[in-house]
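Rest of the complex left out; these chains stay put.
Chains here go by letter, A and B, matching the order in which they are written, and residues are numbered from 1 within each.
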Amino acid sequence: MDDLTILLLAGGDSDRFWPLGDKHSIKFLGKPFVYYHLSQFSKLGFKNIVIIVNKNNEAFFHNLKNDFTPLDINLVLQADGKGMAGAILSAKHLIQNKRIIIRNSSDIYEDILLPSIISELKENPDGILTGVSQSSYFPGGYLQISDNKIVGIIEKPSPEKIPSNIVTIAFNYFKDANLLINVLSKMQSTKDDIFEKTIDFLIKEGAEFKFLPYKGYWGYLKYPWHVLDINSYFLHKIKGQKIKKAIIHKSSILSGDVYLEDGVRILENSKIAGPTYIGSGTIIGQNCLIRESMIGANCVVGFSTEIARSYIGDNCWFHSNYLGDSIISSNVAMGAGTVLANYKLSEGSIMSFIKEDKVDTGKVKLGSMIGPNVRIGINSSIMPGIKIGKGSFVGAGVILDKDLPDDRFAYPTKSGYTLKNNNIKITQNSRSDARNKLNL
Amino acid sequence: MDDLTILLLAGGDSDRFWPLGDKHSIKFLGKPFVYYHLSQFSKLGFKNIVIIVNKNNEAFFHNLKNDFTPLDINLVLQADGKGMAGAILSAKHLIQNKRIIIRNSSDIYEDILLPSIISELKENPDGILTGVSQSSYFPGGYLQISDNKIVGIIEKPSPEKIPSNIVTIAFNYFKDANLLINVLSKMQSTKDDIFEKTIDFLIKEGAEFKFLPYKGYWGYLKYPWHVLDINSYFLHKIKGQKIKKAIIHKSSILSGDVYLEDGVRILENSKIAGPTYIGSGTIIGQNCLIRESMIGANCVVGFSTEIARSYIGDNCWFHSNYLGDSIISSNVAMGAGTVLANYKLSEGSIMSFIKEDKVDTGKVKLGSMIGPNVRIGINSSIMPGIKIGKGSFVGAGVILDKDLPDDRFAYPTKSGYTLKNNNIKITQNSRSDARNKLNL
């Protein structure tokens, strides 16, 4: 497969993913999200990988290369051209005269997908498009299919005009990268559909694109709440109890599928209900309940805290809190009594603002989504679906019912709270020092 | 006893009992309050029962008849005539030529009372009035007694004019219903004392009314907080531990008199201190403390909740709450961190508004009284003695210090909270579905 190059598109911005930062570096089961993509490539013997990156994640990818030395990984900064077309064109010098598999980095598929594509290559098609069947409308590229061949593709048709229930997913093969580049570079559009128009054009010109139906798990990180879905996917990969060098008090209970890394300590009268993963060095204090959650490394989950169906980063501190259906980045700390609400009194679907747009998350249970280096005081109440930007503080007793931008301080006032700039920079050192001195 | 008819007066309105709805259907130990009255009748071989009902409870009583098929129960809607006199007159066509026992439905007595009356019938008196000795002033009908015979009755005399310390309770016998009806229908009064004036008239005319002293437990449901007294009465009937098909984790502890119905689950590290009753299908989560309380069926008492000396209806959800000395109707849910205060800082007796009147509840410890279908957000604080009407919502962080009418939304604002109409109707279905999916 030496002439077969994988083009991993990781150069898009993560604006809609705010406040969680770059999605590729989010760790699941202790490894970054994109680690699992590269592992799939590596396992199947691929060698040539081109990753389109951006300025924010370039360093991260550069470091990650070290974990995959058998692979020949080239990083390319995405040029100013936007969207998928721009990403592919950024790498044109590295894929000339190659067969290519293009794969969007923010999606995740089961191991079965890549071998399926390889299997289809035996028939030497001009291209392969992967598609999934949708039971309800999805804003993607819809495929027109006839006899397992693709006869057309339409990007985001209105719901009443969909030609099938098959949506293409960004995991596709092209036999002739030169041709693709050539058409892509000339295609014009007022919308973000140059890639799809290019494929449609190639098909209309006679190229034979095979349809590969994919029926496995398809997860993606578009909005921050999607982390919960990916979290659940990875948690359900844990089978049985895998306990490394952990110390578990005999009064505490593990039930179901639980993965504890080295150095985990579970103190008295707590329960860990699987599927749950706990990262190395993390301490679960007395009388806690952790269920269906992933918790990062070196956290302190203090007395009488409940964490349910949540994702927690590294170096976080909790203390008599309830966190449900929430996503917490690294180095976040909360005071006692603070609760992340995850359910509306009206029991309806939770909405979230993405810039100016109110988006239906499709989730009836959704807590907070919190960026790194955030501090929340005691007895605060964060409303369902609220997002808090990196470096921000929320004062004691604040009822936060609006998203809080980066580096702000929601300061309690006699009439609720007011916003100030937050100039206090928090490092992980103080917390690490404190952690070493803990007497629990 | 075929000519002896029991007249059960259940037609009065429950205005002073707001927000708890019709008092007859409140379940204690899994059975409606009035079930215990009918059981007493049934056990002693009574056959003819006339129940005076109102439009709100007619359907309830109609259904209840099915549980007592050996009894011949007739329901009569209370006519517009008010009070006890109006109630009796509503049933005149069913009690003609009968001996009757008239019994108020909102009071409860020990089993011993009814046989005592029957025993007195051997002497064939014209009537029997039951009375209880009061150690302090009680606003009721006071009896003048001489040689175990009643020589007069005065309704609500002023405290300095009471003729004895014996107050009549509404559990009385009349040999000649026709005579009673005849006098009642002609008696005039500007106050609500026609019944008492009628008896007084009959006595003065020569009728022989025996005095029956009652020394057992007398409980009544007049104001909503009286539920706590009746609750305690029924809880103390539990003797030993009666555990049906319940699942109790070995780390949890039952102490004292505890009654668990079928399907109860007690999860890890919790304690149930008797006397406590838990209804079928209810789940007590991790690290909870339940003491001296009655909890209905199909509730979820979530992590780290304490319920003390309280009455809880069916289908309620709690989660890291403290409920003390409170009365909660069915289908009520609370967010984490919400507390029902039950004690004044000043440690004094707790007052409660009944319409415009501030009434001393006589209780130093009294929490909230909450109607059905109520939702309360996270970290809310409900002040002692506060009542919340059916279908109302209380937002996160609200400090509720006034009664909340039916179908309102106490919505948190920057300056406390404001009241809006609440148009969201909550059903039990959503919660039941969620309950079935619980992973605890």
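Going forward, contacts are C-beta pairs under 8 Å (C-beta built on N, C-alpha and C of every residue); 3 or more make two chains touch, one makes a residue touch a chain.
Everything numeric here is computed off the predicted structure, so don't read it as measured data.
Sequence-identical chains make up the whole complex; the displayed set comprises 2, and the total in this structure is 3 copies.
FYI, only the chains that are shown with their structure count from here on.
Remark: chain A and chain B have CA centroids separated by 54 Å (rounded to whole angstrom).
Contact residues of chain A toward chain B in the complex are 251, 253, 269, 271, 273, 287, 289, 291-292, 304, 306, 322, 337, 339, 341, 343, 345-347, 379-381, 383, 397, 399, 401, 415-416. Contacts from chain B toward chain A in the complex involve residues 251, 267-269, 285-287, 303-304, 319-320, 335-337, 375-379, 393, 395-397, 412-415, 424, 426, 430, 439-440.
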